[in-house]
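Missing here: one protein chain of the complex. Every other protein chain is in place.
And then chain A:
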Amino acid sequence: MLSRPLLRFVRDDRRINFMRGRHMGLIVSAVLSIASVILFFQPGLKLGLDFRGGIIVEAQTPGAADFGKLRSALEKAGIHPDAVQAFGSPRDVRISINAPEGADREAQTQKLVDGVKTAISAAEPGTQVLRADAVGASVSSELFRDGLLALGFSLAMILAYIWIRFEREFAISAVVTLILDLTKTVGFLAITRFEFDLVMVAALLTILGYSTNDKVVVYDRIRENLRKYRTMPLRELLDLSINETLNRTLGTSMTVFLAALPLALFGGSTLTGFATVMLFGIVVGTSSSIFIAAPLLLLMGEKRLRKGSSTPEAE
């Protein structure tokens, strides 16, 4: 009968001893995060047009794109592109130019984009412009500031919420775990060379929100069990809580993963990077809920946690 579930991630009576691997988990996580921080500075993130300023023109030529011809046509028009690259099909070409320097750079930026369009249409008649973006230097620095503000404020709101809803130990462990998650995602961005732009800020935030959500569920259960089993050693209790919520943790990760997967596969150039980073973030967020968030609580010490949740009639 189809009315019963056919599949399950983990058998209900399965008790995996996650706490045994806690040191390993923390060490691996710390190493990866430190490596990510290094990657953040060297080679650093590849800034997208939003944050870098400049010009990107994407066009589709009638036949296979002749990059040399396009480049020389641009040079002849007095435009020096920083990159003329292929993307998507062999007919697609992307021309990018960094923001010009000088006093009237804003006006120059806007003029350049028209120049590029004219030059490539003349070189390859029948060329279709798919996208033409020009972002002035003043706008790009503002967008960058606003993006970071959005990220900062959201993070602050999440932290405030956990701080209010849970004891201090939980909040601190959650913060540390989230920072570890975030740094790894930034490292992933640095390695994959996906462009860091406004959409990517949204991806980072969604990962943060999702990861928090995951931790909240596990912490909820730990808190409940702390009240229920007053004599159980903390290590055992954490293991029990993780195991009890394991099917839910994996289930929700799976549905979010399945939802983001088609975006990565069919989303087109705007969303592929966004969705791939999301997928990475989901994997990191899920594993940190299991291997990092709870072990950190154990490090915080059993006594303090027990005290935090004790009631007058205890003992």
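Going forward, a residue touches a chain if its C-beta (ideal position, glycine included) is under 8 Å from a C-beta of that chain, and two chains touch if they have at least 3 such contacts; residues count from 1.
Just so we're on the same page, contacts and distances are computed from a predicted model.
Participant: Suppose you had to identify the omitted chain by its UniProt name; would it be "Protein translocase subunit SecD", "Branched-chain amino acid transport system permease protein", "Taurine ABC transporter ATP-binding protein" or "SigE family RNA polymerase sigma factor"?
Facilitator: Going by UniProt, the chain not displayed is called "Protein translocase subunit SecD".
Participant: Which listed residue, A:5, A:102 or A:126, touches the chain dropped from view?
Facilitator: Only one listed residue reaches the unshown chain, and that is A:5.
Participant: Which of these, A:162, A:226 or A:284, touches the one chain of the complex that we don't see?
Facilitator: In the complete complex, the chain left out is touched by residue A:162.
Participant: Write down which of A:65, A:201 or A:298 is the residue touching the left-out chain.
Facilitator: Of all options in A:65, A:201 or A:298, contact with the hidden chain holds for A:201.
Participant: For chain A, which residues reach the chain that was dropped from this view?
Facilitator: 1-9, 12, 50, 58, 60, 106-107, 110, 113-114, 117, 128-136, 138-139, 143, 146-147, 149-150, 153-154, 157-158, 161-162, 165, 198-199, 201-202, 205-206, 208-210, 212-213, 216-217, 220, 244-245, 247-248, 251-252, 254-263, 265-268, 270-271, 274-275, 278
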